[in-house]
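Every protein chain except one is present and positioned as in the full complex.
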Amino acid sequence: MKNKPKIAIFDFTDCEGCEVALVSLREKLVEIATETEIVNWRLAQKKADDGPYDIVLIEGTPITQTEIDTLKFLRGQTKILVGLGSCATLAGIPGIIDKEARSGWYEKIYGKDYKPRGIDALPLSAYVLVDYSIHGCPVDKSELLRVIQELLAGKTPKNPGYSVCFECKLAGNPCRLLDKKPCLGPITAGGCGAICIKGGSPCYGCFGIRQDAQVDNLVMTLRKFSDPAKIENYFSMFLKKTPEYKKLFDNKKERNGKP
Amino acid sequence: MAKIIPEKEIPSLASELTKTHTVYAPVIKGDETVFSEINDSAEIALNYSQTPLPPKMYFLPANEELFKVVDDELQKAGGIKPFIVFLNLKDLKAVNYLDKIMQKEPADTFYLQRRSVSTLVATTESAVGSHNGSDLTLEKRNNSTYLAHSFTEKGNKILKSSLFKEAPIPEKSAQEPLPNHFDELLLDSGLLAQAVEWSRENSPSTWEALGKICLSCGICTYVCPLCFCTSTEDKTSIDGSECTRCRKWDACTLPRFAQVAGGHNFRPTQKDRYYNWFYHKFVRAYKEFGQAQCVACGRCQKYCPAGIDIEKILTRLVEDYKKAHTKKT
């Protein structure tokens, strides 16, 4: 009988919504817990074993030095490190503003004497090697299950190679871009079921930029009905810390997020 | 004498058929006409021009489980309930063409299984002559009456409904729809094939430009009633006892489409991938089946989020090709 893989789940600065998605797997979570040993999960259990682990899932953005150190330590403790949710994989909502802009806000809100603990909001991959990123704000339950199934089967999971548009068309949503409303669906990896568009919201790219996406081409389409500042706003929601964002907008002076 | 049915009875016919079949038909939803499963008393959009998703989804589902293996034993697939699809002539033509593609040896068992339990009911305002590939065609003769043409046993079964009445063939007064420019382009598939093939080397700027517009979102492929490329992926259950092999619609405009294990991509740029979309439809398909894989339904251009007008591109390529060849002679 093979040893059951040891799984540990940790979280940094975040809303814990992705861990709630994990809990919402319900029967499937029980199955996972049967086939594996969940040895450390602050949110759901008392058992909190030290490493080494086989799989570590990390939710949230490492913001403080303690969190960054913990992340580096955990990397050494596990065979596979997986980012859970857009805060971990893309820096998520905390990543909307930059280090410099953030210190400006600190001063404005808390005054000059405030000593912030937060350093910067960057994805896990800015500090350690991440084996797989389960994107999403929050993560999609079936995607989460797919990745866990693949990891347990010994496969190396891959992000979906198709766009949000695939699931969006199947869901029968009217295309936002055709209605001249901004949307990052065409460059965003699918797997979310186009849930935001279904709910009347645009796609902000929380599933990450799809492999070899035509980012420049999309920006051209967006410019037909949207001004550059608005386009940048859309990209800054989840993608601010991506190389694609930097390429598109970083040559310009920071406008957004400054107090 | 012929079988006729009043226009207002066609929804009743559809709901009558739901007793024995699953019935799919175009219905109006918001600003769009979409294919949907019909329950009783649904209004059917008999004269639709396009729906976002084409009827191919009923024969080649977007996500389909091909095989399931439990503890190393292949599970027998359950049967599919007989179903009926109401569709227009262009969509019918596309299904007929897909049949030809899928029947080519070695045939696609899964597609053919779905086709064997399906009945195609076409509705049209055009005059209907010989067998058009449908089981039953309802031809609009005047404002209120459709004439039924049954071509198969499945069609005859539907004709048994008491909603059809015996009557003399009604005088034709419904307007015959005129072919549009796109339809006319398709009349010469050979010319289209030559023009598209010629354009790669002789109009490279066309493809360079399109490579900078195409979002590689895949929508033109998903909405096309004739695009049929798929990818297969396997899943394993958490405890490893159950494996499923699924196939999903894919799109040749997506970057991974021609990428092999190890990473090499045989179509590395968007220009290459977008050209292949045209090449398959208008060149490869023409050489394989003698006909462009297009029925001029207009979905690809209507739903392209980047606003690419495929009809316009084809028109220009054909014009340029003709010009280049008259100069030479």
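Order of writing sets the chain letters: A and B. Residues in each chain are counted from 1.
As a working rule, contacts are C-beta pairs under 8 Å (C-beta built on N, C-alpha and C of every residue); 3 or more make two chains touch, one makes a residue touch a chain.
Criterion: contacts and distances are computed from a predicted model.
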item	value
Which of "Carbohydrate ABC transporter permease", "Heterodisulfide reductase subunit A", "Phenylalanine--tRNA ligase beta subunit" or "FAD-binding FR-type domain-containing protein" matches, in UniProt, the chain that is not displayed	"FAD-binding FR-type domain-containing protein"
Contacting the left-out chain in the complete assembly, out of B:Ser49, B:Thr236, B:Gln291 or B:Thr315	B:Thr236
Option from A:Lys47, A:Lys99, A:Arg117 or A:Lys155 whose C-beta touches the chain left out	A:Lys155
Hidden partner chain, touching residue among B:Leu136, B:Cys252 or B:Val318	B:Cys252
Absent chain, residues of chain B that touch it	66-67, 69, 72, 74, 101-102, 104, 106-110, 112, 200, 228-236, 240, 243-245, 250, 252, 257-262, 264, 266-267, 272, 275-276, 279-280, 283-284, 287-288
Missing-partner contacts on chain A, residue numbers	153-156
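Please note the rule applied: only the chains that are shown with their structure count from here on.
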item	value
Interchain centroid distance [CA atoms averaged], chain A/chain B, Å	37
Touching residues on chain A, where the partner in the complex is chain B	28, 31-32, 34-35, 146, 148-150, 152-153, 155, 161-163, 165-166, 169-170, 172, 174-175, 177-178, 183, 185-187, 210-214, 216-218, 220-221, 224
Chain A-touching residues of chain B, taken from the complex the two chains share	29-32, 34, 52-53, 62, 212-219, 222-223, 235-240, 249-251, 254-256, 270, 303, 305-307
